[in-house]
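Here the complex is missing a single protein chain, while all its other protein chains stay put.
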């Protein structure tokens, strides 16, 4: 990392990369204020925009981003997440250190699932790491940005006392049925209208994916395809996607729109019936 | 700053950071052309995207971004603003140096309010700092990007003669009334539908903010809240926001949509009446 010290030296082992995930959009000045605060404290840090397009106050979607972010960035990266409808109220500002990296943001469920075991977690209390005046409405700039910038060269413990309890969201879980099949649901749509389910590839291997029947609503999908264009246009298909999750798609199309799917739709994987209707 | 020299040396005291604020969006290739031009001239510069989502040709909104950008970035930062409906016509391309930083863009009102006193300002005239061929429609790439890149290592004076007059937009101003209250108006909505007024916190302290009544349209808001969730859901609230401005909001909601507000709506702050209706 340019300008960043060796692990354990000036950057506290963080490597000097800070990622930003927010619901601020880019049409307002919030994000650039955060960047300005970070670079004013330490201009040698590298800032990576993850997304600022989380739907306003959608803690659940933010937690989906946080769940998978850790393993793709270098060890020691500092991941800042500001989706924070409770800003200024009782919710705690926190730092979580896992075996791999650091997370900074509100303790409201955005850190429900992380890349690995939590090693340390603190409530941000020490005012000397914050901006001189902390506003009631914008902790992204006044708390999380300066803390992230300083975390690159300050041990986690110095920011405040140990966190008592990390808030976790209730998440629908897939389950294995008695008949050997798997039941799950749609949890996310991406930009292409692909429907992610909460069924992981590990659950499917046992169920015999290539020969499986995937059913949802009035659709039956026969087998898990190796890639999108393996099924004819206009036909629903299923793949194991880049997250390792079962995904329902329409090749060169938009499954969300074409098949009228929505979040929460039940998805069932089982043995293909003889005569699907 | 990585690669950037000491103040006064190779980077002319600028620190090597260039910020970009435009109305180009990101779906067209304009922004990347500007970045390419800047990095081709000096690859050690750091480019920070502020926003490219200013509504097309909205000089007023751009000026709002410029008014507050200076104090959040390191001293010497070069702020480029290209919202430029008059490109190619008589409007002057300018560089403004304040006590804190540099601004590069068209002299059309986008620099109406800046962070601090103007020290120097010039009209960009010297062709040796521009691209070899200057188009009629895209000074962002052909004038402002190369000038910003070269400004990192060239004194302001070399770019052209002194600017005669900095164009400033007419701005609504809040006023203190005879009864001790304050009258202002809504000047901006952010992504969350929060309504910014032009009433600064300094004006409110005198008016007794916590006990004040804020009235607009048929709404009466009682007191300025310490944070968003201090008022019940569905109720309008008022806070001092991250800009130090009085802001009307709906907790966990969207004030713009829920209360039918619009830019220019008059906002009045006074003593709470006995029986508000």
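As written, the chains take the letters A and B, and residue 1 is the first residue of each chain.
Definition applied: contacts are C-beta pairs under 8 Å (C-beta built on N, C-alpha and C of every residue); 3 or more make two chains touch, one makes a residue touch a chain.
Small disclaimer: the values here were computed from a predicted structure and weren't measured.
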The one residue from A:142, A:247 or A:265 touching the chain left out of view is A:247
Missing-chain contact among B:88, B:234 or B:260 belongs to B:88
Against the hidden chain, chain A presents residues 1-3, 15, 17, 19, 46, 48-54, 64-65, 68-69, 72-74, 77, 190-192, 225-230, 239-242, 247, 252, 254
Across the whole complex, the chain not displayed is touched by chain B residues 2-3, 23-33, 35-37, 39-40, 43-44, 47, 49, 56-57, 85-89, 135-138, 141-142
